[in-house]
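My questions will all concern the structure given below.
Just one protein chain is left out here, and the rest sit where they should.
Going in written order, the chains are labelled A, B, C and D, and every chain counts its residues from 1.
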Amino acid sequence: MKNVLEFSYLIPLFPLIGFLITGLGRKYLSRPLTGIIGSGVILISFLLSVWIFFQVKEGNSGVVSYFNFISAGSLKIPFSFQIDALSSLFLLIITGVGFLIHVYSASYMHHESKEHFARYFSYLNLFVFSMLLLVMGGNFVILFIGWEGVGLCSYLLIGYWFKNTEYNYAARKAFVMNRIGDLAFLIAIFMIIAKVGSVNFGDVFSAEGLQKLAPSATIITLLLFVGATGKSAQIPLYTWLPDAMAGPTPVSALIHAATMVTAGIYMIARSNLLYSLSETTQNIVAYIGLATALLAATIALKQNDIKKVLAYSTVSQLGYMFLALGVGAYTAAIFHVMTHAFFKALLFLGSGSVIHAMSGEQDIRNMGGLSKKLKITFFTFLIGCLAITGIPPFSGFFSKDAILLAAFEHDERGKILILYSISLFTALLTTYYMFRLLFITFTGKFRGTQEQEHHLHESPALMTIPLIVLAVLAAIGGFIGIPEVFVKGGDRLTPFLSKVIATNHEPVSRSTEFFLMGLSGVLVVATIIFTWFRFKNYQPKEDKGFGKVLENKWYVDELYDKIIVNPLNKLAGFLNNFFERFIIDGIVNGVGRAVNYSSRQLRLLQSGQVGSYVLLMVLSILLLLLYQFFIKK
Amino acid sequence: MQIDYYIYISLALFCIGIVGVLTRRNAIIIFMCIELMLNAVNLLLVAFSKMHHLKNAAVNASAGSDGQLFVFFIMVVAAAEVSVGLAIIVMMYRNIHSVDINFLNRLKH
Amino acid sequence: MGVTPILFWILSVVALFSALMVITSKNPMHSVIWLIIVFFAISGHYLLLNAQFLAIVNIIVYAGAIMVLFLYVLMLMDLKKETEPKKNRWLKLAGAVAGGSLLLVLIAALKKADLANQFAETRTGDIGLIENLGKVLFNEYVVPFEISSILFLSAMVGAVVIGKKE
Amino acid sequence: MNALIISGIMGVVMMFSGILLKQRSSVRAVALTGLFVAIVLNVMEMSGFHLFKIDITGMMKFDRLALFFNTIAMGCTFIFFLLSAKEMEKVGLNYSDYFALIFFILCGIILSSSFSSLLILFLGIEIISIPLYILTGSDKRNLKSNEASLKYFLLGSFSTGLMLMGITLIYGNSGSFSVEVIAESISKPDVKPGILLIAGLLLLMFSMAFKVSAAPFHFWTPDVYDGAPTVFTSFMATIVKAAVFIAFLRLFYYAFGNIHETWKLIIAIITALTLFIGNITAVFQQSVKRMLAYSSIAQAGFMLMAILALNASATEGILLYTTAYCLATIGLFAILVKMKDYTFEGFNGFAKHQPLLAAVAVVFLLSLAGIPLTAGFLAKFYMLNAVIEKGGFLWLVIFAVLMAAISVYYYFRVIQAMYFKEGEAQAIEVSTSFKWTIGLVAALVILLGVYPQLLFSWFYF
Partner (left out) sequence: MISLLLILIPLLSGIASFFFKKENAAKGWALLSSFATVAVSILGLTILNKTELLQFKCNWLPGLGSSFSIRLDGMGQLLCLLTAISFPLIFIATWNRTYRNAHNFFALMLLSQAGLMGVFLAMDALLFYFFWELALIPVYFLSSIWGAERRIAATFKFFIYTFVGSLLMLIGLIYIHSLTPDRSFDIRSFYAVAIDNKTQHWIFWLMFVAFAIKIPVFPFHSWQPDTYEQSPTAVTMVLSGIMVKMGLFAVIRWLLPVLPSASFAYGEKMISMWVIVGMIYASLLAWRQDDMKRLIAYSSIAHLGLMVVAIFSESEIGMQGVMIQMFNHGINILGLWVIVEILERKYGTRKLSELGGLAQKAPAMAIFFVVVALANIALPLTNAFVGEFMMFTGIFTSSMSEYEMITVPAAGITIILGAIYTLRMVQKVIYGNTNALTETGTDIGYNEKLVLGIIVILIIAGGIYPQAFLSLTEETTKFILNEANIYPSLGK
């Protein structure tokens, strides 16, 4: 009897169906109906994912392939799905969080007209579909299809309010930056094909596959990593993510926090065996991750747009994950992906609820004291903050601690604590800006306009329920990975992923581990208290000096414009206005003119005088005779 | 008589004719120079015919006579040409009262 | 040296000289006269080559008919010498040079031809006599002879077409 | 031979028909019937029927090439009569004499396409030339016509002088005017050909080049074609030129083919010059008539390639080429004659006013430009093919092709004027029969362009 995993194609199928229904029927479906269909299909695939998850848990994992996607010459690319621990875990996150956010959106977007409402849901479903393709894909090509698919959906959703030109530019920026990464990814795929002759994970990560790849492992992994930096917003390609906040808030929660941006981590984790072949790449990954984490955190310190803060915090957290990947703690990275999905989704949805309450206002300087009116939102947001700052026993604590620990171990091998210390510092920065956000938004007194004030209200249940669910998850989600130091066998994640991910770190002594936890815990709490005193009664004021630099994001966008965009633009202008017109076309037309001119001259030979005719004839006879008799030999 | 003398003389006459064509403007004179060229040809033809006769009289009694006959035909043609040519020149003269070929410049370029 | 070469040279010199006079003399009438002299010199050559028939025909047709026709036309137009104004000196020069160098080139080329021991027999050989020519003409050359009638017809028609007043 | 006799007689008949017949239409009828008879008899001669038993050995040789070309030439003349005979009335009063002269020219054509003795060649060329001088000048009150005819006459008789000198020198070398004798006198590869022969050969080549209006001996062509009455231009630019080409090919194929190596470079130079001057100069012309004169020079350049190649496909090629060229040019002139204004602007908006004529003209122009599906393309193709098969003249081939591309420029100017430019077309009256005839000619052009076997199956009768 054939493997039940055969049916895993249903998981992406349902979102696709949802996309088609809501997309094509957008004129005819009422808003509630659209919401039900849109969320329903996700729910179904969530349930299926759960089922698959348990299948995998019982050790029933493998590759199911359906048909030949491309088969030419020696190259065969099947359309196949890889169902194993890694993908099934991601399936849960995507469909689970995805479902909650769909539900949330149904209420958040209710003021849109029904066509656009349906358009929104169809995009969202399409996104889930592509994301599922991405994580289920049984080879690099299918993965890449999903990879670009999610890019497309993020493009569509960022530009969802297409009347606004700013948003459109943001969308384009996101897509193009992703494309840059994708190009590197593609080249990596070509190299893999050239070396191994196949793109199936099974062949590539098999012993002989790896052995074939070993010589060029560094370049391949680096190219893959560049792809990842595009998708997961790392230096140097991170600038699109903050702009992506142009999209509706649930979108930011789902795509630009919980799922899509973690595709890079997934991809690298998926090819961890390959990465383990190249020390260099791993270091580069680690340091890029760390740098991104730090940079984003510093920028986040000074942002006043509630979503921008969260966006930069996302970038920073992603940096953490790459750090983990870099130091070889793949499990920790995955763990953090999961917890981050919970609390960052929670935070975004919370902010969405705030924005909703403030009727579209996003600048925290005009908020304050919202805790009285928006109780649920406030509490859930608080949990989110605690989780992200890693206060035990919230989920963030476990995952972040795992990463810090891994960094520490890595440093111990390198005998200097640079990775650890900086990441710890970043953790404190995180704490600082998150609580700054919390305090400025929810404490103190209201700074907004009058009608905003009496319009203030808690969001409807459809929005709060997801908040609560996520809050719970954010609170307890960490318990699947309790460090061994607390409970023997508390870490259920590592063994579960062990089939896919080689664990290669020898544990440090218990005492050290306790000490590190203690240290970070104390520092974090201290930071919180410091922040409280700083912002308990906050008054907006103009930043200057270094603060201004941070507020302007280190002027990175301007820099990119200066060194890349503008020169390219000028070059294109030159080519179009000068080179094409006067050189390329000029030569062609020049030939024509030359013929015309020579014609005008040559016809003067036809002087009309018999005398000159005869003379010319005699002369040419003369020359020809000379040639024949005296020159030609 | 050595044949190349004949060759040189008739070539000389021929080229004098050409020079005449080149240097004069009076259509009639030019025409006369052309006649001169023809006569140079005739002379050479006759010389050649006699040369060939001398060479091949043994095998063929009438060897070389065709050269002289050709001269005869050239004269025939020349006569015909003259009649037509002078007619044209006269017609021209009727119209523009000149036989100067430099006035023939309506057609050019 | 015998009488033949002397005659030959005299005739040649006369022919060349009067030919030059043809193209140099201002007055068309004089040119005609000089040309007639050329024809006579050439007929002399024919006689020297023992081609009496051609010699006679040459005199009759050219000197007699054709040149008279020329004279007639010239008188009809009574062209004064000044009717031919100065032609561009440079063109004249160029023409002379071109013709001269053509002559040089031809001679230089034909010099290489090995005709050193080739002779045109003079004063003997009877192919030039009317009866021989007649035989050949009306045997082998009867077709072209007939054909030349077409030539004359066309020339006649042409002369009529052109000459007829409308 | 049959054709020669008939057309000779017809010439005489036409001379008197002017006096006997009052109706010009009946004169035309006589001419057409006579020509038709000539064609029929000629075709019969192909299958071995002779009117009279005349011994022409050593003078003429009515071989396949000659007979076949005569058919083509007379066929084209027939078409020419059908299309443009009426237009001759406009030229002058001596209507019937024009026919007579044309018939005499036909005699010359037949002679020069079938000669086997330089004497006949000379006579043939002269019989062609002398009536042409007349026809050129036949529009007596038109100064341009006079001028053209005088220029043509002076230059033509000058080239006759050259030709005679050439023949003489050749005679001096080989002691005969017969082509066969000349050919076998130079047949031995080890013996170097005599200088006299080469010099004479070159002079002959130049005079022939003059007759086919090849550069640098082309100068008479534009003036004469432009000045002559358009009807006769169309005749002399097509059929006559074709005939001289056949004579040219015959002469250099049968007489001097053995020493091809010694003169091929000269002919190559002449070809290149002709192509260059013809095409380039045509570009700037303002009058379609004069443009066609230059284009005839350019086409001559292509036909000269046959004489350069001198192989089987060259012979086939030149037959196809002459046919294609004659048909197209006669057709174009037939339309042009009816126009008042010969400039390109004169054709503006012609397509709206005369859709059929415009379409037909397009076919002819495409054929001249050598666009596939028209006879012109295959003709050019055969030429290129011949030269490439011969080998060694690739530069010439590429050059020729580029020039052909330039020729597109001026041919298509007419098309552009007719179709794409707005303008009040000049009113011209055309009879239905004319339309049918010219339509058939166009059809023939396309037919030959698609399936030339039609022609060659005749050639290998």
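Some notes on this structure:
Definition applied: a residue touches a chain if its C-beta (ideal position, glycine included) is under 8 Å from a C-beta of that chain, and two chains touch if they have at least 3 such contacts.
Quantities reported herein were computed from a predicted structural model and do not represent experimental measurements.
When the full complex is examined, the chain removed from view is found to touch A, D. Here the missing chain is touched by one residue of A:Ala72, A:Ala207 or A:Ile631, and it is A:Ala72. Interface note: of A:Val63, A:Leu92 or A:Met191, the residue touching the hidden chain in the full complex is A:Met191.
Of the options A:Ile21, A:Val64 or A:Val141, the residue whose C-beta touches the omitted chain is A:Val141. Considering the whole complex, the residue from A:Glu6, A:Glu115, A:Glu453 or A:Asp561 that touches the absent chain is A:Glu115. With the whole complex as reference, residues 67-75, 115, 141, 144-145, 148-149, 152, 155, 159, 162-163, 165, 168-169, 172, 175-176, 179-180, 182-183, 186-187, 190-191, 193-194, 568, 571-573, 575-576, 580, 584-585, 588-589, 592 of chain A touch the missing chain. Counting over the whole complex, chain D has residues 313, 316, 366, 371-373, 377, 381, 384-385, 388-389, 391, 394, 397-398, 401-402, 404-405, 408-409, 412, 416, 419-421, 451-453, 456 touching the chain that is not drawn.
In this text, only the chains that are shown with their structure count from here on.
Rounded to whole angstrom units, the spacing between the C-alpha centres of chain A and chain B is 98.
Annotation: 26 Å between the Cα-based centres of chain B and chain D.
Residue positions 119, 123, 126, 130, 133-134, 137, 140-141, 151, 154, 158, 195, 199, 222-223 of chain D are each in touch with at least two other chains.
Across the assembly, chain A contributes 603, 606, 608, 610-611, 614-615, 618, 621, 625, 629 as residues in contact with two or more other chains.
Interface of chain D with chain A (complex): residues 151, 154-155, 158, 162, 195, 198-199, 202-203, 206, 210, 216-217, 219-220, 222-223, 263, 265-266, 269, 277, 280-285, 406, 409. Within the complex formed with chain A, the chain C residues making contact are 87, 91, 94-95, 98-99, 101-102, 105-106, 108-109, 112.
Residues of chain D that touch chain C in their complex: 8, 11-12, 15, 54, 56, 58-60, 92-94, 97-98, 100-101, 104-105, 107-108, 111, 117, 119-120, 123, 126-127, 130-131, 133-134, 137-138, 140-141, 194-196, 199.
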